[in-house]
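Note sheet for the following structure.
Here the complex is missing one protein chain, while the rest keep their positions.
Letters A, B, C, D, E and F name the chains as they come in the text, with residue numbers starting at 1 for each one.
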Amino acid sequence: MTANLTVNLTMAVVLAALYSAGFYLLMQRSLMRILIGTVIVGHGANLLLQLAGGPPGRAPILGDAAPEQMTDPLPQAMALTAIVITFALTTFLLALAYRSWVLLGHDEVRDDVEDRRIRRLERRLAESEDDKANEDELEREATQ
Amino acid sequence: MSAFVLVHLLVALALPIVARRNTGMAFAIAALPPAAALTWVLARSGAVLSGDAIVEEVPWSPLLGLEFTFRLDALAVLMTLLVSGIGVLVLVYSIGYFHAGSGDARRSAPLLLTFAGTMFGLILADDLLTVYVFWELTTVCSFLLVGQAGISRESRRSALQALMITTMGGLVMLLGFVVLGEAAGTYRISEIVAEPPGGTPLAVAASLILVGALTKSAQVPFHNWLPTAMVAPTPISAYLHAASMVKAGVFLVARLGPVFVGVPEWWLPTVVFGLITMVFGGWRALHETDLKKLLAYGTVSQLGFLMVLVGQGTYAAALAGAAMLLAHGMFKATLFLVVGIVDHQTGTRDVRELSGLGRRMPALATIAALAVASMAGLPPMLGFLGKEAAFGAFLEEGGGTGLLIDFVLLLGSVFTVAYSARMLWGAFARKPGVAPTGGKQPGAVLLVPAAIPAFAGVVLGIGYPLTDELAGSYAAVYGAGVDPLHLELWHGFELPLLFSVVAVAAGLWVHAMRVPLTALRRRLPKPLDAQRGYERIMALLERTAVGVTGRTQVGSLPTYLAIILLTVVAVPGSVLVYHAHVPADMALHHNLLQIPLAILVIIAAIAVVRAKRRLTAVLLVGVIGYGIGGLFIVDGGPDVALAQFLVETLTMVAFVFVLRRLPARFTKGDAARSLRWPKLALSVAGGVVIALGAVLFSAARQQPPAVSADFIAQSEEGAGATNIVNAILVDFRAFDTVGEISVLAVAATGVASLVLASRFDRRRRSSRGAQATAPAERPGVVLSGNGNGRRQEEEQS
Amino acid sequence: MTDPRITAPRNGERPGVPWTGWDAPRERWLLSGFPRDGRERAVLLELAARIVFPTVLVLSIYLLFAGHDRAGGGFSGGLVAGQAFALRYLAGGRMDDSAIISLRPPVLIGLGLTIATLTGFLPLVFGQELLESAIFKISVPLLGQIKFVSSILLDIGVYLLIIGVVLDLLRTLGSGVEADAAAAERGQA
Amino acid sequence: MTTPARRALRRLPLVLWLTAVWILLWGTLDLGTLVFGLLVALLVTLVFPLPPVTTHMVVRPLSLLRLVCYLAVDLVVSTVRVSWQAVRYGPRTRAGIVRVTLLTDSDHLTAMVANAVSLAPGKFVMQIDRAHRICYVYALGMRAGGEELVRREVLALERRIVRAVGSAAELELVGRIEDSAGTAGKEDA
Amino acid sequence: MDVVFVVTFALLCLAALLALIRMIMGSSTLDRIVALDVIVTLIVAGTCVSMGWLRDGSNIALLTTFALLAFIGSTSAARLVEKKEPYR
Amino acid sequence: MTVLVALPVLLPLAAAGMSLALGRFADFQRIIGLVVLAAIIADAGFLLYLTDRTGPVVLQIGGWAAPAGITLIADRLSALLLVVSAVVTFAVLIYSIGQRLTDYGRERASTTFHPMYLVLCAGVSLAYLAGDLFNLFVAFEIMLSSSYVLITRRTTASRVRAGMTYVIVSLTSSLLFITMIALVYAATATVNLADLGGKVAMLPEGLQVALGLMMVIVFGVKAAMVPLHFWLPDSYPTAPAPVTAVFAGLLTKVGIYALIRTQTLVFSHDRSWTLMLVIALVTMLVGALGALAQNDLNRMLSFLLVSHIGYMLFGLGVYDVIGLTGVILYVVHHITVQATLFLVSGLITRHTGTVALSRMGGLAKAAPMIAVLFALPALSLAGVPPFSGFVAKLALLQAGIGAGTWSAYAVTAGTILTSLLTLYAMARVWTRAFWGQVRAPEADPDPDDELVVGTGNSTRPMVAATGVLVTASVVIALVAGPLAGVSERAADDLMQGTTYREAVLGGAR
């Protein structure tokens, strides 16, 4: 376990690339893209976890290497756990995408219906500056 | 005392059972606890009035200063007469008033009793927080009693308005209580009175507490909830909105007055708002045709009067205030009950429809006349005592201010006399051109409760020494001084008497001039329409709510994620960038192999973003995964690499399973073109922030990982493993592993529940298809706010 | 969409078999015989699966036990075994009769979870701390010293659970989606 | 015919193979590993039994070795050839799909032929028609009229395979056809 | 000997890069599957070379597993794409 | 004795395993669920007693002393929250069982609901007990993954969308969580919370601040703090009542708990943490205004949930003993009351067939029991005395006034305003749904899904379960004295930090 712990430039760029790509995909509407985005960010996170242990070294297996040469085992164990958890959630999200496709015929995340209603209402209220309209608008919106 | 409060509440809790069978019986039972309370208080009043207050403490949460502290003193005795005394009467009256078995009756009996209990608690409270507890409970009772079944929109709105205004005041008052309590170090009123804190907190507390008092006691500009609350059944109006609850504000000012003696933030608003309210209420009452509304505005006016008196903070004003408090409770309760009888027997309470009722119901008219006399301040009624004393109190103070106040009070009194006359005239006089009103004679159960306070007004007026003792022992909190004012029927020919005479005379004149005055009022501008103000504020509230929510809660997941990311970039990200000094010894790589693998991963990552086909993207993700697996190997993590490879493959298989059914290409027009670059910029910023974080945090480590050294040292002996990662997984940190497999189990179960759902759908559909020739396709339906089973067109098309 | 040649008219050589079905082997190479969800058989794949499947299972058991001293462990072992089943599925086997012991995947998952959690309590019986491990070294004649670390029980629980999870994924994302697709083709979707 | 003993015997090669894999994985050959390996192999074969097949393989080590050598040489030669193609012709490279009717008729021999053909660059079996013992072989870099050559190469490979692992009957069959074909056998001797 | 390993790695990396280009270019899914198979095989080869370099063969099982995975991943993709791609 | 700390985690997990394995036996599933949750109530109660009497109960799992091994620690705060959560989960399970018995009959088992519910309970418990950042992450994942399943179970077209929002946002926050753990480890080489306290303090100040903010974001998403809250009102309302009840009651509070734990144990703040106060104020107001814009009962409740998260942030922002006392009291109160309100909402929709307030009416007459069950928690939520909400709010007000800064005053005023708006929202529910003409129930718009509505009935177990929670909230108010005492001691522990640290690390090396 060496002293120089700074994540090197190459790895920093990889991290930046993975997180950027993942974040970008996360902000899309296609659930499959979002899902891929989470997978990529997950990869980035797992890599980061591994890197948090320090620079490369020998596998932390007694007998194969001296303890000083070994990489830090704890982040590896945590990365392993994280990998499995990410995998579990990925499959779930995949099933969700599938279910969404079966039910809706697409796998997109559309805007929330109820929020859209309130946005409509907001626009209508902004147009009519009359106070009295308020309650009536609300009731009309609600009962339509 | 707590026992009495509790009995009220417990009986009220049990009352619905009785009320379901016999509402009359329910009201009769409901009258018992207040009667008992009244009896108990009166039995002890002798000692109490001579200065021996009875104190009881029930601890609740001492840490927060929360306790129920009750203290029976002169003010409390006085208020008990109103709260419990009138309470008993109203409950008895209700037996006759409500239709037996009606929904209103079933609701009202327990609620009225609850109200009586909380009000009783309120007047006994010697603790700010205790006051607040009961204060808010009375508000809730009022809401439920005003709204009843909430059938009409008017009743719902009125109840809501009363609730909102008084709660608003109550909450501000609570804040004031906390300020006061924290400044004083105690919430016990008697202790604060004994040793009031000073300085800014006191002034702030005064202003805040007054908001509560002014709203609860319907002072201008918060007054309007009171007239609108008149949609409630009349016994409720009589009890809550005349005799007791609306007095709570006045009571509070009276109670806390000694704390704030000489604090301008305290007395100035009470006087100013009180005077305005008195005049304004009286003026409005002059023009009402609905007797109840008339009384309501009269109440507003009188509450203003009371506020002026109790807010003044002198012995004399307090004395007058106490007398008026009592007087108002008596006559206003009577008048409401009378109007209730009129309404109940004739079916109307409109002055334009009522005619000749005095002749038909002389007993009722007599009772009303007694009460009106008290209200108008005619001797020898209790009202006269109070009013004389009031005029005297401010004169005694001397100076321009006292005189000014007296003149405004006089104006108010003129209006009071005028609407008193209007009330009597409106209800009982024979009016030309109006058919005599019919209707059955009221029974004793209605008449007697109305009569008792009316006669009490006479008795307390004639028996003025008794009244003086009662009021005086309250006023003594301000110190009686050398030659204290006394309540007397005859002070001699002095200015107060003149004022009284002028008030009566002018008032009668004003009543005579009612027709031109009403015309005048129509022509006057309406600068102060509190009702419209309230409506505007509520509309503004709704508008703001919809506006803010409509603009922020956009319902778009990408936006939400963008906001989260933006927060990450903006908040910790900016701090990182600000503190960034990239370490000088930062290497390009630690192992040559990192570079090609990095290139592989980066290219694949860029390609994924640009991929148009789902499978392509998945395969590229696979490349990323394998590439990272390679990096793990290079890093010296064979276990992680192995898991990574395995998981990556399995993920890919799972993806491919699902992609069989999805279209090959991603949906076109996935993102609005204009948002593409901002999104890209944001994501790159996010990525850079995290990479920067990785560099900075890893560079900041100062100590070697002691924990891991432990693991390495103990692995063989302690965990029986040479593979330390595995030792961590199954031994050192086995609990993580247990958790992790739970997640796996959960995910698998979830996948099954989602994917196999379509199988169940099919099965259900086929079984349903076998039953009927219903359409096989079920549209997706929303169960949400507007979800009236309407199809979600957007979702389907 | 459908190529007429797939349901080509009889041709004397092999009536009724579309060309995509020519690959079918003659014998049953895997226990479950042939795919029931309409996928074509492939003789090459089935034979490969027949050899690879048990081999990979051995590999997975190796990883399970070797995990204490080398790369591996219950996770990796379970996942590798899972891949073996995935291969079987791909080769056309049905998942539910691939073993003589027929356990539904959720049962296997539940079993694994129960084992993994309950074994943690075992040390309490011996007066140790929760999830504390014990190492037993037994000398067996001829075989030498055998080391048994009690935490292997957790690993076994993990191993079983993960196999269950993969089997469940094959049941749902595999067969389940396949069945949906078939239903969609029949016009039931 | 299928007494338990014979069934067990039939499983023996698999058990041995799995045991060998176990030992290879551990990299140590001692009694403990062997015993555990046997146990694991038995476990796997018992829990996940494979269906019995009627055809048998007879391994002839010497022929097998020759086959392996042949394949190795073929692999190298073909690699060079295809690489040349890739560099020389690139996108203009031509190919053909040739129908080869095999002499033998068993699943595993067909599979092995297909595998062997596919191992080296240049050719692979694209489609098998098991019912008619046909392999459709895709050959890269083929010139017009090169079908016969491809067929000959494939059949020669088949003969080598039969010699290495074919049953007596198949060996006899191959030999017979070889005789009748006359020159065919000499070409690849 | 180090030179040999570096050269070997360089060649393998170059190959992986080419395969990645094929994966990105396509043009069909099958091309990409093939490319993925190549990449995984190259990673297996690379792992193998690194074992030689470090003269540490303890993780040979890893290699076996990887070799297997390359097969299963690509096979699943190929097998399941079969039905998805249009018949000619 | 220390094993008691692990029981709230391991028992439900084992029960979930069995429930999954024996998925065909419906009665077994029900019984084991109830028995385990009841056992947890008892266990948690005992833990609370122990911790309050003798200090934190610490379990070093596997006998590996912290910071190497994983530590489970029950201190006053976690034990208290454990008790409340256990009661809520127990009551909700009764509700849910009652509902399923009515709608599907006794025979029908669910392979999904019971195991997932138990896992959820385990996750929540572990989140309270974890003394280790990574273990906390695992706890979050246990809790979240099972919540994903519960919220998407038997989805319909409308619910699958809401589920997506929830799952994806939660997943994103989880990914940020791992990222943060990696950064923490990179800098300190430890993930033990007690150990981190000292190690983080040695970092450069900029990194400390950045790390602290990162944690605020990670837990803030879970806690639905503005502006990270948007997902909540879009997703919670669509789930079946018991699910929403548990989510609303517990999951956000777990975020708050994690926030409190980390910000007190790992980081240090000045008294009156202005940023948090600002967030608190905005959260309160945005939530309350959002509630007023809604016509959908569940969405309104969800916005109120967001709004009242602001209260808890307020107490944390004041950052002194009384402030944290207020937060703890508020969390305890809010878990109970918010869960109750969603259960009541479930009862309401069963009666009306709709969640649209405008299409309800006359419930006070049609179903007086529901009216009572709604009124009490509604008043409590609005902070009307003498209910539990008032006690908690009072502590916060005292903290705000005592803090003596303008930002604290502003938030105190905001608290008052929010109370008013909450009451308004609740009163509007009352006037629209409970008052007015009685309406016939609407037909279930989607008979196939988990949400059975418009049946016009509610069975005894459902009402009883709701009643249990209402009673619980009344009891909270009744025992406000001792409760505030425990909360104050817990808050004191939090501010000191030494008790926790010594309990965890005392035996180490």
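We take it that a contact is a pair of C-beta atoms (placed from the backbone, for glycine too) under 8 Å apart; a residue touches a chain by one contact, two chains touch by 3 or more.
Here, contacts and distances are computed from a predicted model.
Going by its UniProt record, the hidden chain of the complex is named "Monovalent cation/H(+) antiporter subunit G" among "Hydrogenase maturation factor", "Monovalent cation/H(+) antiporter subunit G", "Dihydroorotate dehydrogenase" or "ABC transporter permease". Shown chains touched by the hidden one, complex as a whole: C, D, E.
The residue touching the chain not shown here, chosen from D:R60, D:R99 or D:R133, is D:R99. Of D:V82, D:A131, D:A156 or D:I177, it is D:V82 that touches the chain left out of the display. In the full complex, chain D makes contact with the omitted chain through residues 21, 24-25, 27-29, 75-76, 78-79, 82-83, 85-87, 90-99, 114-128, 136, 138, 140, 142-144, 146-147. On the side of chain C, touch with the chain left out of the figure occurs at residues 4-5, 8-9, 11, 13, 19-20, 23, 42, 44-45, 48, 51-52.
One chain of the complex is left out; on chain E, the residues touching it are 1, 4-5, 7-12, 14-16, 18-19, 21-22, 28, 30-31, 33-35, 37-38, 41-42, 44-45, 48-49, 51-53, 55, 57, 60-61, 63-64, 67-68, 70-71, 74-75, 78-79, 81-82, 85-88.
One rule holds for everything that comes next: only the chains that are shown with their structure count from here on.
The set of chains in contact with chain C as well as chain E comprises A, B, D. Steps from chain C to chain D, taking the shortest chain of touch contacts, total 1. Taking the mean of each chain's C-alpha atoms as its centre, the chain lying closest to the overall protein C-alpha centroid is F. Relative to chain C, the chain whose mean Cα position lies farthest away is B. Separating the centre of chain C from that of chain F, both taken as means of CA atoms, is a distance of 39 Å. Within chain D, residues 25 each touch two or more of the remaining chains.
Each of residues 5, 7, 22, 26, 34, 44, 46, 48, 51-53, 58-59, 61, 63, 72, 74, 78, 80-81, 84-85, 88-89, 91-92, 94-96, 98-99, 102-104, 109-110, 112-115, 118, 121, 138, 141-142 in chain A touches at least two other chains. Contact between chains, per the stated criterion, is found for A-B, A-C, A-E, A-F, B-C, B-E, B-F, C-D, C-E, C-F, D-E. Only residues 134, 137-138, 141, 145, 148-149, 152, 155-158, 160-165, 167-168, 171-172, 174-175, 178-179, 181-183, 185-186, 189, 191, 234, 237, 293-296, 299, 356-359 of chain F touch chain A when the two sit together in their complex. Looking at the complex, you find that chain C touches chain F at residues 106-107, 109-118, 120-121, 124, 128-133.
Interface residues of chain C facing chain A in the complex, by the touch rule stated above, are 69-71, 75, 165, 169, 172-173, 177, 180, 189.
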